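Mind looking over this structure? Questions follow.
A single protein chain has been omitted from the complex, and every remaining protein chain is retained in its original position.
What follows is chain A.
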Amino acid sequence: MDRREAVKNFAFLMGGALSATTIGVFLDGCTSPSANKGSNLFSEDQNLIITEVADVIIPTTKTPGAKAAGVGPFIAQMVKECYPEDAQKAFVKGLEDLEDRSKKEYGSSFLKISAKEREQLLGKLRDETVASQKAEAAKTAASGKPDLKLEKPLAAPNRYAKNTPYFFAIARDLTMLGYFTSEIGATQALEYVQIPGRYDGCVDLKPGQRVYS
């Protein structure tokens, strides 16, 4: 079971005591080497690219997308403050590679290519990330040291166990978290009720009912 699965199972165990937000919180994280809190981790162009990447991951549909919800600056801040150095490096490298690739394959900066091209390029990156993650998981399983095969009976695994940071996976997770917990995401894409005041365990699902944030 991967960490995501473990977290979800734990959420069950708490009888729904964990909010969706909280679960989102668990999907990332590493420890050790100190975070680079410098404000110059990203160049100005890279900040713009992050914003555009997020807006491809969560575009405007019938509700506003990630750009309108301010997800770009959120991602930049999170990478600076909540990720260890190796993940920060992987993220910056990912941005550089994305820009190089955009120029090579589409003849222009990611900031200049069309929405369709951005989607296509990120689609490739997604496929490659999924493939790498799968290869890594297979290798870990084959090498006989799976995370959860515990040396000591019952011991819980490290929540912040080291895993390879992937640019696209981090960008996507932070886009989802940043968007659905933003004011726009939580109140327009989802439905936000600050003080429900009661619990109804069994109501008819209304047509078009959105998830409660």
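We adopt the following convention: a contact is a pair of C-beta atoms (placed from the backbone, for glycine too) under 8 Å apart; a residue touches a chain by one contact, two chains touch by 3 or more; residues count from 1.
Everything below uses one rule, namely that contacts and distances are computed from a predicted model.
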Candidate names "Choline dehydrogenase", "Zinc/manganese transport system substrate-binding protein", "Sugar ABC transporter permease" or "Adenylyltransferase"; UniProt protein name, chain not shown: "Choline dehydrogenase"
Among the options A:S114, A:T140, A:T164 or A:Q209, the absent chain makes contact with A:Q209
Counting contacts across the full complex, list the positions on chain A that touch the omitted chain. 1, 5-7, 9-26, 28-29, 31, 34-35, 56-63, 65, 74, 77-78, 81-84, 119, 122, 126, 129-130, 148, 150, 152-160, 168-169, 172, 175-183, 186, 189-190, 192-205, 209-213
